[in-house]
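In this view, the complex is presented without one of its protein chains, the others remaining in place.
The letters A, B and C name the chains in turn, as written, and every chain counts its residues from 1.
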Amino acid sequence: MSTSKIIPLGELTSQVANGSSLALGGSFLHRGPFAFVRELIRQGKRDLEIIKQSPGYDIDILCRAGCVRRTRAGIVAMEGNFGLAPYYRKAVEKKEIELEEHACASLTAGLRASAFGVPFQPCGGLHGSALPELNGWQKVADPYGTGEAVYVIPRITPDFAVIHANEVSPEGDVRVFGTSHWDRIMSRSAKRVLVIAERIASSESFASQPELTLIPHFLVDAVAVVPRGAWPGSCWPHYEVDYPAVEAYLPDGADVLAAHLAAAPEAQEAAHA
Amino acid sequence: MSTSKIIPLGELTSQVANGSSLALGGSFLHRGPFAFVRELIRQGKRDLEIIKQSPGYDIDILCRAGCVRRTRAGIVAMEGNFGLAPYYRKAVEKKEIELEEHACASLTAGLRASAFGVPFQPCGGLHGSALPELNGWQKVADPYGTGEAVYVIPRITPDFAVIHANEVSPEGDVRVFGTSHWDRIMSRSAKRVLVIAERIASSESFASQPELTLIPHFLVDAVAVVPRGAWPGSCWPHYEVDYPAVEAYLPDGADVLAAHLAAAPEAQEAAHA
Amino acid sequence: MRESWSPFSFIVTNLARFVRPHEVTFSGVNSTLPMLACLLAKRAYDFEFTYINVAGGVDPQPSSIPISSSDPVLAEGSRSIFSNEDFYDLCTRGEMDLCFLGAAQVDGLGQTNVSSIGDWHNPKVRLPGGGGGAVMLPTARRAVTWRTEHSRRTMVEKLDFLTAAGGMAGVVTPIAVFVKRDGRLALQSWHPESSLDEVRARTAFTFDAEGAGPAEPPTGRERDALRSLDPTGTFERDAGVRLRPEAAA
Partner (left out) sequence: MRESWSPFSFIVTNLARFVRPHEVTFSGVNSTLPMLACLLAKRAYDFEFTYINVAGGVDPQPSSIPISSSDPVLAEGSRSIFSNEDFYDLCTRGEMDLCFLGAAQVDGLGQTNVSSIGDWHNPKVRLPGGGGGAVMLPTARRAVTWRTEHSRRTMVEKLDFLTAAGGMAGVVTPIAVFVKRDGRLALQSWHPESSLDEVRARTAFTFDAEGAGPAEPPTGRERDALRSLDPTGTFERDAGVRLRPEAAA
């Protein structure tokens, strides 16, 4: 009796207002919601806040297209021999975007605070790092007399978590193969959850192994099915990183970006949508 | 090249010293490590601390046999029309055991503090309840100016987490079907993890769906294979609650307890071990 | 003598009536009647809602109705497993719409005691303990409880111990349905074979009864749904709910 949550990518993306904060799933070149990210660019979104422990291609192309106001991230790189994310790097160095630099685990702690419904979350480590002072993180003494003090991270509640999944049910249940990166905590901390999936699997398939479901349907607001949507990154076990495509993306030039966007699977498929 | 962690139940149980704190998996009559609990009684363990959000049969029979010094629990009952856990109730009323009464989620918060490596964990709710004062839980103001204050629960680190699982690999990887109750956080918070499993599945089976593994082998110290070990409780999808056996357990008398222990699957199988 | 609307059906049906469209509704351990209410709502009402339970089930299709409200059969047919940490977090972050929570005593503010009869440190009866209550009652959008006994011992002026505060949105007993109004429990309706006077006489706390009247009898679909869940009357017999304690004498 549940209604299908599956809608076109363009419609899903149009739910994101300018100025929204987006937690993006995956890590570096792996299982990121990259078709969605490119659609943000096509729709001319502005002033976005990007929240991700290890963004790379996604934050880079969004900076390149001028969509970003601010990012909260732990480590940013293209990886796979490509080194730094060049357009992100330039955006930070020229102060075109604001950076809140995290340890990956401190960003997770902020998301946990949101998921757990508490204003702050203790985070192990961080002692001696200059990051707490940079970010104004407070240290709280253990009130139970152990003599320990721990940094607490303020709650981070993204407007949206956006996840690229392997499989969804028509009702919006979400399955991921291999590591879930930080997708699970993102889906529990954000106000709304959007999912881009490689393919639909039947409700019966989900019911036969419900333990495999990472996000239950009732936490999901909308789903778009975009085969190869994590291109030029990988989506295990369906496809690997398209390294030549990443290399072709890197050179300067509006034409390069345009050609890259046009070569993307969701653009190639658009005629069929 | 990994060594098998599978040992007999008696040997596994003998690792538990008198006075140990034990986090027991499952909930009420469902997938609890009950063969292990009975073996604690047979081995005459004393002064145990039992940590479980919703114990029932396990805490009751341990109290009945005089093994318990203290418990930390959220809700205690036999469930399934049997109501209160009678021997536990008597032990508390006669002050034979010490009770630290929790909300289930506050106990989870204490376990999370341990799993996260922090001295305390904020826990939502609890406002207005008399439990915080009873337990000396402190309220901490949000240092980030939201005006919120939240109760923080001190770290709870059990000496052992003891889980009844559906399947294990020879190396000690653990699979559970249906809900994992609080087994996951228990396995991450305790100093050592002991597992009792219905059966062995091949390493290849685990490798074919690694996402199904609840506890990876390297967190597990020892495993005993005890078919029907969650008796008289259920272990989905293998068997349901044996209500007549629970009913037969309840009447007073040392002979009743002895007959119950003798009727247990692990006792019946002992000759074959 | 048998009531035209059994007190068992009165409780289950009125619990089900708290379920609203498109919401997330939860039933926990030791909660047979709310479990039946959630399953009844799925069968009797046309709207969609998400039923999650302590067995990890999410809109399950159980092949049988279990005696234990935490039985794993309650996850059968689910497309996902939403386990304990997850549903507690859902509640504390404010996304649990309706939560059924047990209680031994309820006061006029809708606060509960599930810990002890008598002083906590010297209990006459050690009760099960709060379970979800202390965390879920103040954080769920709405929480509802039930008592199979409606008496001045259970509907009290002062709790023996304050296990959970925050206040119930609803309380259902064999003879009455209370809802929250201006921070206190107010009578919404009574069993058609009971009366305002009887409810007052059997309730130790004072309450507003403005607008209250006899409850709407069960619809045909509500009756049919409950009959389909309990075709042999086993749950009704096990629950042993009576309209009045005298009825047994």
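Here is the rule we use: contacts are C-beta pairs under 8 Å (C-beta built on N, C-alpha and C of every residue); 3 or more make two chains touch, one makes a residue touch a chain.
Being a predicted model, the structure only gives us computed values, none of them experimental.
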item: Touching partners, among the displayed chains, of the absent chain; value: A, B
item: Among B:F116, B:W137, B:Y151 or B:F177, residue touching the chain not depicted; value: B:F116
item: From A:L126, A:V174, A:I196 or A:I215, residue that would touch the chain that is not displayed; value: A:L126
item: Candidate in contact with the missing chain, chosen from A:I6, A:A77 or A:L219; value: A:A77
item: Touch with the omitted chain, as defined above, among A:F34, A:F160, A:W182 or A:W231; value: A:W182
item: Missing-chain contacts mapped onto chain B; value: 1-3, 114-118, 169, 171, 173, 188, 203, 206-207, 210-211, 213, 215-218
item: Residue ranges of chain A at the interface with the undisplayed chain; value: 27-31, 53-54, 73-77, 79-81, 84, 88-89, 92-93, 99, 101-106, 108, 123-131, 134, 178-182, 184-185, 234, 236-237, 240-241, 243
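By our rule, only the chains that are shown with their structure count from here on.
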item: Fewest hops from chain A to chain B - one hop per pair of touching chains; value: 1
item: Chains most often in contact, by C-beta pairs; value: B-C
item: Chain centre separation in whole Å, for chain B relative to chain A (CA means); value: 36
item: CA centroid of chain A to CA centroid of chain C, Å; value: 40
item: Junction residues of chain B, two or more chains touched; value: 123-124, 178
item: Per-residue multi-chain contacts in chain C, two or more chains; value: 56, 75, 81, 91-93, 139
